[in-house]
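We show some of the complex, not the whole, and keep each chain where it was.
Just so it is clear, A, B and C label the chains in written order, and each chain counts residues from 1 on its own.
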Amino acid sequence: MSKRLRLGIIGAGRIGKLHAENIAYGVPAAEIAAIADVNLSAEMEAWARGLGIPKVTKNPEEIIKSDVDAVLICSSTNTHADLTIAAARAKKHIFCEKPVDMSAPKVRAALGEVKKAGVKLQVGFNRRFDHNFRRIRETALSGAIGDIQIIKITSRDPAPPPVSYVRVSGGIFLDMMIHDFDMARFQAGAEITEVYAAGAVLVDPEIGKAGDIDTALVTLKFANGAIGVIDNSRQAVYGYDQRLEVFGSKGEARAENDTPSSVRVSTREGVTGDKPLYFFLERYKGAFVAEINSFIDATLNNKPVEVTGEDGLADMYAALAAGKSLREHRPVTIAEILKDEGAA
Amino acid sequence: MSKRLRLGIIGAGRIGKLHAENIAYGVPAAEIAAIADVNLSAEMEAWARGLGIPKVTKNPEEIIKSDVDAVLICSSTNTHADLTIAAARAKKHIFCEKPVDMSAPKVRAALGEVKKAGVKLQVGFNRRFDHNFRRIRETALSGAIGDIQIIKITSRDPAPPPVSYVRVSGGIFLDMMIHDFDMARFQAGAEITEVYAAGAVLVDPEIGKAGDIDTALVTLKFANGAIGVIDNSRQAVYGYDQRLEVFGSKGEARAENDTPSSVRVSTREGVTGDKPLYFFLERYKGAFVAEINSFIDATLNNKPVEVTGEDGLADMYAALAAGKSLREHRPVTIAEILKDEGAA
Amino acid sequence: MSKRLRLGIIGAGRIGKLHAENIAYGVPAAEIAAIADVNLSAEMEAWARGLGIPKVTKNPEEIIKSDVDAVLICSSTNTHADLTIAAARAKKHIFCEKPVDMSAPKVRAALGEVKKAGVKLQVGFNRRFDHNFRRIRETALSGAIGDIQIIKITSRDPAPPPVSYVRVSGGIFLDMMIHDFDMARFQAGAEITEVYAAGAVLVDPEIGKAGDIDTALVTLKFANGAIGVIDNSRQAVYGYDQRLEVFGSKGEARAENDTPSSVRVSTREGVTGDKPLYFFLERYKGAFVAEINSFIDATLNNKPVEVTGEDGLADMYAALAAGKSLREHRPVTIAEILKDEGAA
């Protein structure tokens, strides 16, 4: 492998472009050799040229079959598993946006191919690379807060997605809370063993009609004895609310939201500060950069990736358990889901 | 009734003394006519004299049969219900420390006598009068945060009680989380309809051997559709951790811990601030004063009390439901508890 | 001296009443034997009775000549020096509200009598006993922030006093900033050696017509080499702004304002918190109690008082220097003021 990693990107939508720009402008250790998108346009070609990407194509196979060292799979979710399999067979290292697939068997099939090929696969759970959440994990790993006992995650979007999206999203647990399941497992340093989900339709009745909920509280039990809770809302009118609290035998670490400025204004009416950064692209701006750097570092220097395909699968099982818990109105173990899924 | 309320206090332990001093030093609208304690001592008599309390006795009946307008029942829990009944029959207004009894039927019996007598009864859930939590409730009532959707309560003690106490405490839900059930109902402005409890023994295995847990996460559903979660730990090594967050359709209100000072010290090692106030007597100092003032105001001016016997009963049902949920590992409705208790 | 200190209070205005109530309700080690006020009224007598003060009189001499151990001088400023002298001659310990007098020679004369009599004299600079500022001083004394280099004091009133008061107040430096000079000396652990004052009339032109300023910035030099700055405004519309920052060779300690609650409300409009406590009686509530306790402790246990007459005099010299600096538009040393005052 060359000292500079040669990358191909598949999918030039919002997230593919984001990664491309982060790499072009901020990752000297990598170069983008090609980018593919089924909806190739003149505008996209101009954008790619601007970034110095030499090749643009409609066909992802061209990239997979080229001499790149690794591919970034940023296309639509339904293509992830097949592209992962194809890339693995072509012996390319893989960064795949989450989720690898909406069906657990397909994910397992893809992971099997990855294993067989001996390539690296990192799944795009970017929040693990967030400066605040990472600082908490490092604090816990340092022993400063002792054994972890309670994990609390708040994760609320600024506004609900269109109902048309909700309908095909896989539901709040697979679409939104899956990030939080991943964060919970990351922070606990242990697997989730059981979940109990309480949910409600409080934001928009149309979401309820679409068969989903928009507000959820999920209780977690972890293999190391810790317990946890995640709360999700599709609408926090004050902005993107992303907080975390890890409580242990020797202390607690807590992250507040990031804000555009530190300014407080005091007037007769009160003391006012900034709202949280409004959207995930702003809030996790640095996390996206760190995530890609981590993948490139793992690939170039043959280190383990920081978010594995198995992580993605475990997160999905937690989401499936939460869905079943909500439907059946009882706590559901991950072991039960593994059985359901023919994975145990 | 005289314009200045004449009070008798039954029980001169920690909490009875606290109320006595708060009234003597801070409530011009009331006077303490007498205080009773079964363990009457010379020291206690001297203390009472110092506060200008004219009469000290071993016998609570002397107080109940005297010409006081109201009694404060601060004796041991197992005497609360009988004293409440006796006081009600003597037509005294009653402030009773929580809980009225550990048995729901006895509580109901006591509430029946109170109703028959037409006297006022306020139960000692002091936290409703805390400056932070009250500010949040006022914010919600003002409409500023819209319809309430999620309530999150953190309530952690600085250190566990002796295991001998744990054994007779009724368990974490009746002993500790009952305050939080009351806070949850107060903040929701609605009754709890269902709970699900997750618990663990993470602080002290002896607590487990005593048949209790020391760490708990309880999910709540409310009659108005809101959902909530309470987390308890018997040991937060950094101090008494009492926080609240109410999230609604138009915003969120959040209370942090109170600290001894606002000072931050910046050194090479970091930026350090105060830990939370360490104990409930410091944290809820103002709440205890406000609570008694509220009772005296309600009594003198014939207003409704702010925490009723029915509140205490509802809090107890939530605690019983949490216990059953933990034992049976399933969500439990309050309706089910009412049936269990013969109350429905 | 009896184990319980017998006190007489001279002056039953706002501050005399405050001390009386703090002692009656919060200082078991002292009792108020008598209170005097030239404007004795039936209402005042009822109030004193309510506090259990056995004697009320129009004549301060009756108190000075009585068998009390100590007197609190809370009458109007122009009587302080004479009463201090009389009390000293009668061998009473003295707590005197600030300032001892508006004329330095009179203060020196009073201090001379106090010294001759060998009684204690504490001057009412209550802010030294504030929880925040005291914490900073303790931090500095612990060595945690190293040698003190810069002291910054913000001290702003919520609203200007009536211009009629401004006219007789002695000016912003003697009336308002004198508290900050005292704080600066306390925090520096060193005397002020030179000041430079910049001032402006920005709040109310009538204050300017009365010969005073309403906004001031005073630079300080201390005998230990540190430098400092105080800013005053007669009007901070958001409330009483009282902050302090001490910067040293090993770090910095900083105190923010106290607020009624810790609640933050997040809405579409922003994140809003409480304004500072509005008035000095609320902000320094605890400081007034601690101040009196300190005096009683010093007196009962023969310890040095924490704010001496010499402190009051040094604060006054700083204020006089600031006034001269403003008038003559140049830095002015304390040594120069001592010469002006015939004190050097």
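The working rule: a contact is a pair of C-beta atoms (placed from the backbone, for glycine too) under 8 Å apart; a residue touches a chain by one contact, two chains touch by 3 or more.
Please read these numbers as outputs of a predicted model, since none were measured by experiment.
All together, the complex described by this structure holds 4 copies of its single chain type, of which 3 are visible.
One rule holds in what follows: only the chains that are shown with their structure count from here on.
Rounded to the nearest 5, the angle that brings the Cα atoms of chain A onto chain C is 180°. Measuring from the average of all protein CA coordinates, the nearest chain centre is that of B.
Over half of the residue numbers at the chain B-chain C interface are used by both copies of the sequence.
Separating the CA-averaged centres of chain A and chain B is a span of 42 Å.
Inter-chain spacing, taken between the CA centroids of chain A and chain C, is 58 Å. Between chain B and chain C, the centres computed from C-alpha atoms are 40 Å apart. Multi-chain contact residues, meaning those touching two or more other chains, occur in chain A at positions 236-238, 241. Here chain A touches chain C in the complex through residues 236-239, 241, 259, 266-268, 270-276, going by the rule given at the top.
Against chain C, the residues of chain B that register as touching in their complex are 24-26, 28, 50, 52, 131-132, 135-136, 139, 144-145, 250-258, 260-268, 274.
Within the complex formed with chain A, the residues of chain B that make contact are 146-147, 149-150, 152, 154, 156, 196, 198-200, 202-203, 215, 217, 219, 221, 225-229, 231, 233, 235-238, 241, 247, 249-252, 329-331.
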